[in-house]
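My structure is below; once you've seen it, I'll send some questions.
Yeah, one chain of the complex is gone here, protein chain that is, but the others are all in their spots.
Per-chain residue numbering starts at 1, and chain names A and B are given in the order in which the chains are listed.
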Amino acid sequence: MEDSVLTNGKTILETRALVAGFDGKDIVKSVSLAVPEGRITAVMGPSGCGKTTFMRCINRMHELAANAQVSGEVLLDGEDVYRINPILLRRRIGMVFQRPNPFPTMSIYENVVAGYNLNGARMSRVERDRIVEETLRRVTLWDEVKDALYRRGTFLSGGQQQRLCIARALAMKPEILLLDEPTSALDPKATAAIEELVVSLKGVVTIIQVTHNIPQAARISDYTAFIHLGELVEFGPTKTLFTVPKDKRTEEYLSGKFG
Amino acid sequence: MKSERTSDTAFRTLLVLGGIAVSVLLIAIFLSLLLASRGAIVANGFRFITGSEWDPVTNSFHSLAFVVGTLITSLIALVIATILALALAILMGEYFRSGPLSAIMRTSVELLAGIPSVVYGFIGLFFFVPVVRVLQAALGLPPFGVGMFTTALLLAFMILPYSASIAREMITLVPSDLKEAALSLGATPSETIWKVTLPYASSGIMGGVLLSLGRALGETMAVTMVIGNANVLTFNIFAPGNTMASVIANEFSEASSNVYLASLIEIGLLLFVVSTLINIVGKVVVNRMAAR
Partner (left out) sequence: MADTHNGAIGAASTRVRKMDAAVTARLRGDTAFRVLMLALSFIAIVPLALILVYIVVRGASSINWAFLTQLPKPMGEAGGGISNAIVGTVILIVIASVISIPLGILAGIFLSERSQSRLGTVARLSVETLMGIPSIVIGIVAYTWIVKPMGHFSSLSGGVALAMIMLPVITLATEETLLLIPMTLREAALALGVSYPRMITRVILPSGMSGILTGVLLAVARGAGETAPLLFTAFGSPFMAANIFKPMESLPHTIFYYATSPYPEWQALAWGASFVLLVLVLALNVITKLVTSRWKIQF
């Protein structure tokens, strides 16, 4: 088992001996990981290995499930997230889900600023317009929807909807963006567009992406954490981990021996 | 083999006959009401719906008083019931989705839904009427006790279980990843319910409201026991009145003339048409939500 490794760059998020599960059964078994700021970190592993549960502990979504249990520490910029108010925390950490889920009762415009609306923020119309245009441009959706801002987002394609969801999360200017297998429900063309978008966000926001798509992790991430059966098997710069993995299990996973 | 084929065809025919039978039954019910009331339809004319006088002595029969009575009691009941039912539905659908408390609540609601109308009427007579009488005295109103307000109150509790089950179903249909998206953006649970869950479920809940209205329109026994049975058009909710269903229940077996009886049946026809229309619209709306 590889200890957390800091290469270059500051650590923005650190987990220490994080254990999580449901109903007395632990799914994540003591993961200690340091996520570098401004980079893309992939969390990969076979299905059921606990990577999604791990990620949901970061923005404290895991504890919303009945019978969920968590122990250990998660530190955002040195602060223990379990001591911060979850509402405040979730504004600093954004999340994009596996299946695109724009709010169907809201227009595209309203979806982008949904985070502000739901939090009751009072902003001028001008400010809102600015956030919507900036964010939609950032996710390269602006030109496609600028004439349909006030329509419901349900007519958009899967890929466009997912970009809208990324916009929704980005509009809150989070420090970390959590992506839970964001392309697994999309076709190859849309997948490529999302990957391009994620890479373009490097340096703007720290990205943690859960994926079971090995080539995708290799393509876009700077660092990769390999989780298997709830344990952090190996963590390191993507190039190194993929070419000269230190752990035999990593090697077997990468060569497709199990998945 | 031939006998098998004939028994096969005979069975299939039997099934088809069953399908025809229920369709014919509905048509027969409608036609019977129409035919039995035709004497009154002719005699009373169009003023039947617009006039409010109901006088068996002069054979002057008009239904407006009862239509208004039905609307007042049902609508007030609907407002009260919807608020309480939504609270119950939110509680059972969001806060206590599973666990022992949830099971207790669901069972209680189911049991309350099964109580016969006449028992509710009994409850109304012995518990609601005295309470309302006290309330009216305190407000300086004539302390009838019985009346449209009491009826509306009782009706609200009667349609509440049905309303709550439909609303709960509609709320549980809201996809969980929408709720999660809202929470992940920093919304509190109540804000998520208010701004995401309820708007999504709103059309289904509206359909449920319509279906509950359909139920309320048809309630007879409890209404006739606490409404005071006054055949007068009034908009004073604390006064006694009558609904379409309760006037039939009250006067049918005593109707002395043919046109009297036929007029009561005409009210029955009106009741049939109105409640059927509301039920159909309600069902369409609910089904549309479930299909999403």
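We take it that contacts are C-beta pairs under 8 Å (C-beta built on N, C-alpha and C of every residue); 3 or more make two chains touch, one makes a residue touch a chain.
No experiment lies behind these values; they were computed from the predicted model shown.
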Task: Omitted chain - touching chains that are shown - done: A, B
Open item on the list: For a quick check of understanding: of A:L88, A:L229 or A:V244, which residue touches the chain that isn't displayed?
Closed with: A:L88
Open item on the list: Of the residues B:L84, B:L173, B:M206 or B:V232, I need the one that contacts the missing chain.
Closed with: B:L84
Open item on the list: Using the document's definition of touch, tell me which of B:A43, B:L64 or B:L125 contacts the absent chain.
Closed with: B:L125
Open item on the list: For the chain not shown, which residue from A:K29, A:R99, A:R152 or A:K173 touches it across the whole complex?
Closed with: A:K173
Task: Sites on subunit A contacted by the missing partner chain, in the whole complex - done: 37-38, 85, 87-88, 91, 116, 119-123, 127, 130-131, 134, 173, 203-205
Open item on the list: I need the residue numbers on subunit B that touch the omitted chain, in ascending order.
Closed with: 4, 7-8, 10-12, 14-23, 25-27, 29, 32-33, 35-36, 83-85, 87-88, 90-91, 95, 105, 108-112, 114-119, 121-123, 125, 127, 157, 160, 164, 188-191, 193-194, 214, 217-221, 225, 245, 248-249, 252-253, 264-265, 268, 271-272, 275-276, 279-280, 283
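The rule is simple: only the chains that are shown with their structure count from here on.
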Open item on the list: Using mean CA coordinates as chain centres, what's the gap between subunit A and subunit B in Å?
Closed with: 49
Open item on the list: Which residues of subunit A touch subunit B once you look at their complex with the stated criterion?
Closed with: 59, 61, 64, 66, 87-88, 90-91, 94-95, 97, 99, 101, 103-105, 114-115, 117-120, 165, 168-169, 172
Task: Touching residues on subunit B, where the partner in the complex is subunit A - done: 97-99, 175, 177-178, 180-188, 191-192, 195-196, 199-200, 202
